[in-house]
Every structure is written in C-alpha cells, then in structure tokens.
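As you look at this complex, bear in mind that one protein chain is not there, while each of the others sits in place.
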Amino acid sequence: MRVRQWAYLVPVFLIIFALSWSAPLDVGPTYAVRNAKIVPVTGPVIDKGTLIIRDGLIEAIGAADKVVIPDDAEIIEAEGLIAYPGLISAHTNLFLEEAAAPARAAGEAAPSPAELMAGAAAQPQSPQYAELFAFKNLKPRKSTLDGLLRAGFTTVLVAPNRGIFQGQSVIVNLNGEEPGPMVVKNPAALHINFTTNRGGYPSSLMGTIAYIRQSFLDADHYAAVQALYAKNLKGMIRPEFDPFLEALGPYLKDRKPVVFQCNNYEEIKRALKIIEEFKLNALLTHVNEAWRDADILKKSALPLLVTLDFRPPNGSKYVSQGEDLRKKAEAEIYPANAANLAKAGLKFALTTFGLNDAATAIKNVQAAIKAGLPKDEALKALTIQPALFLGLAQQLGSLETGKIANIILTKGELFEDKTQVDKVFVDGVLWKF
Amino acid sequence: MRKRITLFLLVAGLTAGLIFAQAKPAKVIAIKGARIVPVVGDDIETGTIIIKDGKIEAVGRDVAIPAGAEVVEAKGLTAYPGMIDGYSLLGLQEISGVNETVDNRETGRINPQVRAIEALRSDSMHIPISLANGITAALVAPSGGLISGQSTLIKLYGWTNREMAIKASAAMQIEFPAIRGGRGGFGGGMGRGGGAGAADATRLIAELKELFNKARSYEKRKAFAAKTQTVGLPGLDETSEFLLPVIKGDLPVMISVHSDRDIKAALAFVKDENLKAMFYGVEQGWKVADELKKSSIPVIIGSTYDMPPVWEDGYDQLYLNPVLLNKAGVKIAFSSSSASVAWNLPYHAAKAAAFGLDKREALKAVTIYPAEIFGVDKMMGSIERGKAANIVLSDGDILETRTNIKKVYVDGRDCDLSNKYTELLEKYKKK
Partner (left out) sequence: MNARLKRLWIAALILAVASLPAFSAGGSLLIKNGTLLTVTKGVIAKGDILVLDGIIRQIGMNIQAPPGVQVIDATGKYVIPGIIDSHTHIALNGTNEGSEAITPEADVGTVVNADDTAILTALGGGVTMVHTMHGSANPIGGPNVVLKMKWGKPSEDMIVNEALRTLKFALGENVKQSSRTILPGGPPPRYPQTRMGTNAIIRREMLKARVYMEEWDRYNKLKTSKTPPKILVPLRKDLRMEVLADLLRGKMVARCHDYQATEALEFMGLAKEFGFKIQALEHAWEAYKIADELAAAKIGISVFADSWAYKMEAAEGIAYDAGYCAKKGVLVSINSDSAERIRRLFNDAGKTMKFGGLNETEALSLVTINPAIQLGVDKIVGSLEVGKQGDIAIFNEHPMSAYTRCDMTIIEGDVYFDRAQYLKEREEAAKQAQAPKKGGRP
C-alpha cells in the first residue's frame, strides 16, 4: 500500500486500540456454579440453583433449570454445597505493616509516672494520625488471607489502630497480596478511638474527649478561615497550613463517615454527644456492651459495627463483683450482646475486630447464635448489613445479578459446627488455597 | 569566791530539786470518786484507786485513802486500764511519704537480726498523741520481706527508747502474702504483709523450715565444737543466730497471715515447729475460726481502715471477722497498724462492736487480751492490785469518739498530755 492509505488505517488502529484498552487485560474464566443451594440473603433461598460469574461480577443467578449456562463457562458442580455471599468484616486491623500497639481500652489503669516518662522517651507518640491512610501500609500475607477465606470472609475494612484520630480506613476484597487490586473503597472512613496518648497529652480519657472536641472545633475554624482567605487573597494574612485539620475537613464539611470506637457502654454515650455536637455522619464500632444502651441507640439509629470479641471491658461492673459473675459475664452475658440488640430491633453488623483469627470469629458467631441471635440475623450481620453501613450495598453483601462475585460455597450450613468452606470466589476468581 | 560557789550550789540544788520533784511521781496517789472499769472483775460505780510507787496498791468501792496521798478528785470521770495497741508503727515513722523518716522496712527478705527497739524514736510526735487518747502501751513492729525482724512492746511514756521498752524483743515478725484484691476485691486493700511477693505461703513455709533446720544444725555444730575444742567453729551465721530463740521457744513469732488457706498452712507450720505464736491480720480467719480456736493461737486484728480484700466475703468482712473469731472463742486484740493515726485504736474496737462484738469483749481486746497475748498480763491490762498503775481517766466510754481523756497515768506518773496537736492549737489560739 502507499503511505496515504496507511495513514487512513492509523486512526482505525487507534480506535480499535482504545476500545481494547477499556477491556481488562487479564480475563479470568467464566464460571457456572451449578446445582447449589443458594442463599442470596436479600431474596428467597434457591434450593437448587445456578450462578454465572463473568468478569468478576455475578452475571446471572436463579433456579438451575432456568439459568442458561454460557458456552465459555467452566462448570463447577456444586450439588450438596451451599452458596452464600462472601462474609464482610466491617472492622479489622489486618495486614498493617507496622506492628502497631493495640489501642488501649477504657478502664485500663492510667499510666504510672515511670511509664509516662518511658513512653515519652521511647517512641514518638501522637494522638493524631488522621492523615494516615491504612491503604498505604497494607501488606497482605497469603497465610492470613487463607485463614480469612477459609472462614468465609471475602471483604474486610482495614483501619489503622494507633492514636485517638487513628486515620482513614480502606475496604478491600481478599483477592491477593497486591493492595491495589484489592481496594473496593478508599478512604472508607475516619476512625476515632477513646484511648489516650501515653507519655503526652492527652493522657486521660477526659483529656481525650476535650481533645477530640477541640480538634473538630479547630477543623471547622480552619475551614472557615481558609474559605475566607480564598476570597481575600489580597489583604488577608495567609493562614497557616495544618495537615491534620485539612484531613478532618471532609468529615465535617462533606459529612464523610466517621467511625467511633466505643469500648464500653459509657463510651457509646460519650461518642453520641460528640456526634451530636458536630453533626457527624457516624458509625459506632466495638460496642460489645451496646445492649446496655439499646434505648439510646434506638433513638440515634446509628450504624453499629458490633465486635465478636466478647471480652468484657476492664471496668465493667460484671467483672468487679466476684468470680461467679465474671465467669457468667464471659460465658453468657457478653456473648448475648447481639441477640439482645436483635431483640430490641436494632440494626447491626458483626465484625472480627479485636480477634486474633477468623476461626475464633466464627466460633463466636456460633456462641452468639446459641445465646439467642437468630441464625439469619447473624448471616445478615455479616453480609448485607455491613454492606449497607459501608455504602457498598450496590456491589456487595448479597448474591444478586450485577454485584461483585464474592461467593463462598460451603459443605453444611454456615455457622454449624462441622461446616467447611469448600470453595471461595473473590472478585469472580476462584481462590487457590 | 566561796559565796559565789555557795550561791551557785544553792541555786543548782534548788533547780535540781524542782526538776527532781517534777520528775518523780508522787509516792501515793488516790484517785477518788471515779467510776472504775477494771476490765477484769466487776465495774465499780464509784470507787477509789490507790497508786503507790507506780503500782496499783488498792482498788475498790470503799478504800481508805492513806495519809499524805495526793488526792485526785475524779467525780464524773471513768477510770480504765491504759489501752494496749496490738500492732503499730509508732516511733518508726514520722512522715510516711518521706523516706528519711521511715524506719520500719529493712531491705532484703530475711532479717531476723533487726530490732525495732533499736530504731524506736522515743520523741516521735505520734507517741504523745496516742498517749493522750488513753493508749499506754503498744507493739511496734518492723515489716517487709519474709522475716522482718523483732518487734518491741513499749509503754508510751519515757525519755529514751530503752526506758520505754517493756519487752525490748517482743516477737519475731514473719509475713505471708496479702490476699490479692485485684479483680475480686473491693478495689484491693493496703496489702498488709505481702512483702514476700506473689509466692503463696506454702512455698514460704518450706523456706522457713529450711532456715529453721539450718539454725538447728548450726546450733548443734556450735555446741559440739564448744565441747570438743578440736572441731572447728562454724562461721557466723547471723540468720541462724537470731532464729535460735524462736526455735527454742524463747521468742514467740508473730505471723502476718491473711487468706484462709494460708492461715491453715501457718497453723500446721507452728505446730510442726513447736513455736510459740500469734497471728496478725487474719482477714479470712472467720473461715477457719474453729481451727484457730483449737490451736489456741491468738489473733491481732489489723486496721479496719482497709478495703475488704475479697468481694465474695462481703463489704463488712473486716468488721465481722473479729466478731466471728471472738464468738468462736479465739482470743483477739485490736491494733491501729499505724503511726500517724495510732490514736484511733479504740475506734477499731468500737467498729467491731457496731457489727456485733460484745462491747465488753471489745474493751478487753484493747486491754487485757493484748496484755495476755504479749505475756505482760501480770503487769498491765486491767486495774488490779499489783499491776502497774497504767490508768486512764476519761469523761465517758473510752471507745467512743466523743470521749475526752483527762488524765493518763503510766507507772503511776501523771503524764503530760501535750502533743503536736495541742501545741499547734495553743500556738494559733494566741493569734
């Protein structure tokens, strides 16, 4: 061909190129999970059903005799297996690179003078890591991923766990060791904990509360001054840049979600006061004593991320009135938290926050069920409810066409004793244990 | 020159005479018209006590007053025996937070050689305050470690520590761990004892037995070496030296012990080693009251100003403990367990009475019972003929907070009751 004819082909090639850029470079297999019992969570159970997974999404779901299996689908015979949405833990501290010190729960003894001194000398402390993105410190390890997936978890929120303003969390699908492709939402929320800054200010809980309030006041003030400056670049003294207050901005101005960690029932009330004062868009996490504030929580209608960690808070009256009561608290009272919340008609998600491994979490779900939490409520609390709370309900939390194909296939019903997770799909890819 | 010397001698003599006259108690004193509570024997509605040469010569309703006696009109007042504090830090502590003034805790765990009397500060500001509240004698004990040292029994009047010593070496102090308040208690106690750390009594008893056996071998070796003159003397073993009187039964032990389990173990230990013993603290004693009764080991109650150590034992466990022990027939005595508020001794007794202890038993537990426990009941603890004239004149029940003490006699001496409290008050009244 002559040069001019080649020239006409260039834009054609460019267009084809452009179109192909929009397609994922790595196309995984299409799957047809056939003849499984399907529990969509947001719809009726399908006794014998088929799921079609393509390009990471659920392409089709329905009765086995109704769903057409595409030609390019790899068939997964799932007779005898049950398909559930992958479980979501709406609060974890997984995969964080620095071995961060665990956040101190309220009720712990105040640091001794020696500790204060030592703390100050030992490592740089700060009550504020608001600019810290959990995503930046993610280092997923296969062994941890395996454990989570074997327990049925396919999505987790990872929050930093140091300081009072702990930083901004990220929501990830457990699809591999590369952080980038895991991200579902970043940042997810700003996390605040009622802890203290050992070795510095604030070193007391009341100081922390004042500090949180002052920080929000300052963030408001900062934003107002910045806004005024933007209108008066000529003639106004330039306000000082503050990265911390900058980071808080969106959570006040745009009402981005703020998660308060409430380690006992008093902290729930303390959080509510702050949330009310600054009109924050808030969620409460940990809250393993939430049942004690059921009435108040009903009125506030805040999303509750309820931990499956049943350890009674240190200062709880249930652990300071004799051995018998303490044993009862650990064995019966605290495991019944979720059941009581359900009874009171409160909406909540269950999380693995504070637990060392996912298997314990599942055991604790069983304990919660034994203590009176209806099984389907437990399932909702680990699927659609966290999805709703975290703003992911379009993408995750149930088995619906168009949602991300995070699916677990179990031998036996979820939360039964002998149940095993047989297969897991994360982002439509079959996980290799 | 001679005139000056004579003048000097005259003045000196007069002064000395005056001082001497002030210093020496009147030979015969008659306390007349008081209500008398001898503690041993019946109360006397109105009676007279005759004191001669520091001793109680006579006490009764109709007692003849010898000629030349100094008569003390005591109408409207009550005469009690001076109280005895079963355990205190008097003289070993001035300001508890200032280490320089604290002498009751030696470093190390095994210190049988240290003696409280040798550090007893006779002019401690706390001693006259206790005296002014009717306490005439007190046990002063070292603390800490497993073997803390030798306690001393003192009278609360004297110009030197040795003058105050009734028994320079009263008992060997041994301490077992406090009951851990921790998660189970009412916010934990002051943890009396417990210098031996987290080890429980069983292991400590084994350690003590070993020390005792070592002391016995040491003695045997010493005796043998002395006899034969050819066998070498053993090197000085200080610990063994000072444990020997205990082993031989010449010096009783006071074991600071707290949990029921440890009390039982201590009882067995005392029996095995054939020791003369008394127990201190004994917070869960009521649980093993029968065993304690059978052993005849007396109990000195710790301060009731402590938090109850075990939740399940109830908020009133420290108050009920002496009541139940007393009911079971165990001999009890109260203590202040303090220096700065040692004068509160009677109110610990009253507190137990508030929770059921017979009032008379409460009074005995700060008078005759501690005297018996410390083996000085022939000398004090009651108003009886022949005993030392340790007598308190009060305007009411000596165990009551509102009662004022008017006079305190120690060995027949009418003691000056001024103290740090009264001195500062008088000073500022003059403002």
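To keep things simple, chains are lettered A and B as they appear, and every chain counts its residues starting from 1.
Note that a contact is a pair of C-beta atoms (placed from the backbone, for glycine too) under 8 Å apart; a residue touches a chain by one contact, two chains touch by 3 or more.
None of the values given here were measured: they were computed from a predicted structure.
Undergrad: Looking at B:A34, B:I110 or B:A350, which makes contact with the chain not pictured?
TA: With B:A34, B:I110 or B:A350 as choices, the missing chain is touched by B:A350.
Undergrad: Looking at B:A215, B:V282 or B:L399, which makes contact with the chain not pictured?
TA: Hidden-chain contact among the options goes to B:L399.
Undergrad: For a quick check of understanding: of A:V45, A:M206, A:A331 or A:A359, which residue touches the chain that isn't displayed?
TA: A:M206
Undergrad: Where the complex has a chain not shown, which of A:N232, A:N356 or A:Q394 is the residue touching it?
TA: Here the residue in touch with the unshown chain is A:N232.
Undergrad: What chain A residues would touch the chain not displayed?
TA: Against the missing chain, chain A presents residues 106-107, 110, 113-114, 116-118, 120-121, 197, 199-207, 209-210, 213-214, 217-218, 221, 224-225, 228, 232, 235-237, 264, 266, 269-270, 273, 315-317, 320-321.
Undergrad: Need a quick check: the contact residues on chain B for the chain that isn't drawn.
TA: 94-98, 125-126, 186-187, 305-307, 314-316, 319, 339-341, 343-344, 346-347, 350-351, 353-355, 359, 399-404, 420-421, 424-425, 428, 431
The definition used in the following text is that only the chains that are shown with their structure count from here on.
Undergrad: List the centre-to-centre spacing of chain A and chain B in whole Å, with centres computed as mean CA coordinates.
TA: 66
Undergrad: Over in the complex, which chain B residues touch chain A? Could you list them?
TA: Residues 183-184, 311-312.
Undergrad: Taking the touch rule as given, give the residues of chain A at its contact with chain B in the complex, in rising order.
TA: 319-324, 326
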